[in-house]
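Take this structure first; my questions come after.
Complex shown without one protein chain; remaining protein chains in place.
In this document, chain identifiers A and B correspond to the written order of the chains, with residue numbering beginning at 1 in each.
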Amino acid sequence: MKKSIKSNSILRNFIMTVLISSIAFMAQANELSGAAPDFTLKSNQGKNIRLQELRGQVVMLNFWASWCGPCRQEMPLMDALYKKYEKLGFTILAVNVDEDSADADGFLKSVPVTFPVLYDNDSKVSEIYSVDAMPTTVMIDRDGNKRFLHRGYKEGYEIEYEKQVKKLVRE
Amino acid sequence: MVREVAVVVTNSSTYNMINKMPFFKAFFVLLITVNSMLMSAVAGTLPVDSVDILYHRYDGGGMEIDGPFILLRKSIGTQVSVNGHYYIDSVSAASIDVVANASEYTEERTEISAGVDFLHEKTMISTGYTNSEENDFEAKSAFLSIGQDFFGDLTKLTMGYARGWDEVGQIESDFSEDVDRQIYKLGVSQVLTKNALMGLDVETISDEGYLNNPYRSYRYFDPADENNFLTAREIYPETRTSTAVAVRGLYYLPYRASIKGEYRYFSDSWGIDAHTYEVLYVHPFGRQWTFEGRVRRYSQTSADFYSDIFSHEGANDFLARDKELSTYTGITYGGGVTYELGQGVIPHVNKLKLTLLVDYLKYEYDNFRDVTAGNGELAAGTEPFYEFDAWVTRASITFEY
Partner (left out) sequence: MKTHLIIGLLLLSLVGMSGCSGIKPWVKPYERNNLADPIMSLDRHGAAGSYIHHVYQAREGARGAEGGAGGGCGCN
C-alpha cells in the first residue's frame, strides 16, 4: 500500500514536468521576413508556374498532401477565399508533396478546387521552404517577400488567412 | 463470474469439483478502459467521428460467449471529442463431463463507458469511466491519460493512470468482498524512418483485496486414500503487483503492405513470468480490400502458490489451482479481411468499413491436469494434462463521418 502511494506522487511530478516542458516547446513563429525563394513547378493547369512571374500579386503558398486530414478540411475554405479576392490581385499556389501525383489527383476529384495546384514530387520546394508541418501556409506579399506563416490547420485558421490576405492586398 | 460445474465420481464418493473460468470479466473492464486510453491519443488531431459496431464471439473450452460491442465517437468543436461504448457478454457454459448434477449455466455481463478527449496543440488529455455489471460481480474504473508529441511529431509520449474498484460477490449468498486496483502506464512511440515505426510500452498494475474466485477450490491428496483427492477453498495473497514491458515494430514494405512484430515480457509478485510474441502481416489489394494474417505465441510459468494437487490441506500459506496461474503455452493463428468504401457511396459518411477477423487459439497446460478425464478411474495426480482450443470471431461494421 505504501508503495502505491509513493509511486502516485512520483507519477504526478513527472506528469507536471512533461506538461510544463511541452508548453515551452509549443512556441510558434507566425511572422516572417525576407524574400520568398523562387521556384518553378509543373501545375495541373498544363503549364509550369514560376513564383517570380507572380510578382505584383499576393500569393498564398500552401503545402498539402493527399493523406493529410486537415488539408481536406482546409481546401474548400481556401477555394472560397480564392474566388473572393482573385480579382484584387491574389492567387493561391497549392503545392502537393505526394510522391505519386495520382494520389493528389484522386484527392482533387472528391475535393475540387479552382486555384492552381503544383506538383512537388521530389520535395525540393518543401525543403527550400523548410516545411515542418502539414499543412503549411506561407503568405507572400506583392514584392515577393514572406510575411506570414501558418503551421497545420485548425478550424478558425481561415479567419486569419482572410485577415492577412485583406491586409496584403491593400499594400 | 462464470461457473463451470463438473461432477467427478470416484471410487468412494462423489465430489463437487469446481473448475471454472476465473475473473476474466474483471480484467475485461481493466482492458477496455486501459485501451481507450491509447486508442484516442493520435498526433495533433482529434479522433475521427465514428460508429463502430462489433459482433464478438468466443467458442471453446466448454464455453460460448458472444454479444455486441458498440463504440461511438463524436467531436464537439475543434478541441473536444466524446466517446462511449456499450458491451455485452452473453455466456453459456456447458459442463465438461457431467455424471450427475448437470448444470448448464448462462449469464450476462453488461458494460458501459463514457470518456472525453481534449486536444490542445500537441497535447491530448483523455479521461473516462467504465462500469461493468453481472449478477455476482461489479467493476468500476476510471482513467486519466496524457499524450504529447515531440520532435516534429516523430516521438509520442503517453502517460496514464487508472483506478479500479471491484465488488466480488457470490450468487445466492451475502458474500461480498472488494478489490482495489491501480494502473500506471507509460508509452513511447517513435518514427524511425519514412517506413518504420516502433513503440515501447510499460505498464504496472497493483491489486489489493479479495483476489480469489469464490467458486474455486484447490485439491489435495485424501489422507485416507492417496488415489483420491479432497478440495478446499483457495487462499490467495491480498496483493498482486505486476509489470509488463512490450516492444513493437511496424515496417512498411515497398509493394504496399506492412509487417508488425511484438514482444512482451510480464512478471508479477506471484512468481508468474510470461513471454508473448506476435507477428502480423497486412496486405491490401487496391484501396478497398485488405487481408491480414497473424501468429502469436504465449508462454508462462506458474505462480509460486499454484499446484495442481497439494500434498495435504493447508500445505502453504497460499494455495491456488487456477489454471491461469499454471505453466502453459498458447498459440494463436488468425486471419482477417476488411472491405472499405470511401466517400460518396452513403451520404454524409466518409468511410464505411466491414471487417471479419477469425482466430484459432490453442492452449496446452504443463502442470494443470484435467480431472474430468478418465471417468474417475485415474489416480489423483495422474490425469492427463489439460488442453483446449477456441475459435474467436469478430465481425464489425464501422462508419466514419
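Convention: a contact is a pair of C-beta atoms (placed from the backbone, for glycine too) under 8 Å apart; a residue touches a chain by one contact, two chains touch by 3 or more.
All of these numbers come straight from a predicted model, not from anything done at the bench.
Novice: Have a look at B:110, B:227, B:258 or B:343 and name the one touching the chain we're not showing.
Specialist: Once the missing chain is taken into account, the touching residue is B:258.
Novice: Using the document's definition of touch, tell me which of B:205, B:309 or B:380 contacts the absent chain.
Specialist: B:205
Novice: Could you tell which one of A:63, A:90, A:115 or A:148 touches the chain left off the display?
Specialist: That would be A:63, which touches the missing chain.
Novice: List every residue of subunit A that touches the chain not included in the displayed model.
Specialist: Missing-chain contacts on subunit A: residues 6-7, 10-11, 14, 17-18, 21-22, 25, 63, 65-71, 97-99, 103, 120, 123, 126-127, 131-136, 151-154.
Novice: Can you list where subunit B touches the absent chain?
Specialist: Those residues of subunit B that touch the unshown chain are 21, 24-25, 27-28, 30-32, 34-45, 50, 52-54, 56, 58, 69-71, 85, 147, 149-159, 183-191, 193-195, 197, 199, 201-205, 242-246, 248, 250, 252, 256-258, 260, 264, 266, 268, 272, 274, 276, 282, 284, 290, 298, 300, 303, 324-325, 330, 338, 355, 357, 359, 361, 363, 392, 394, 396, 398.
One rule holds for everything that comes next: only the chains that are shown with their structure count from here on.
Novice: Distance from the CA centroid of subunit A to that of subunit B, rounded to the nearest Å?
Specialist: 43
Novice: Mind pulling up the subunit B residues that touch subunit A in the complex?
Specialist: 44-45, 48, 77-78, 121-123, 146, 148, 150, 152, 157, 159, 161, 182, 184, 204, 206, 208, 241, 342-344
Novice: List the residues on subunit A that touch subunit B in their complex, please.
Specialist: Interface residues on the subunit A side: 1, 3-4, 7-8, 11, 14-15, 18-19, 22, 25-26, 69-70, 110, 132-133, 152, 154-156.
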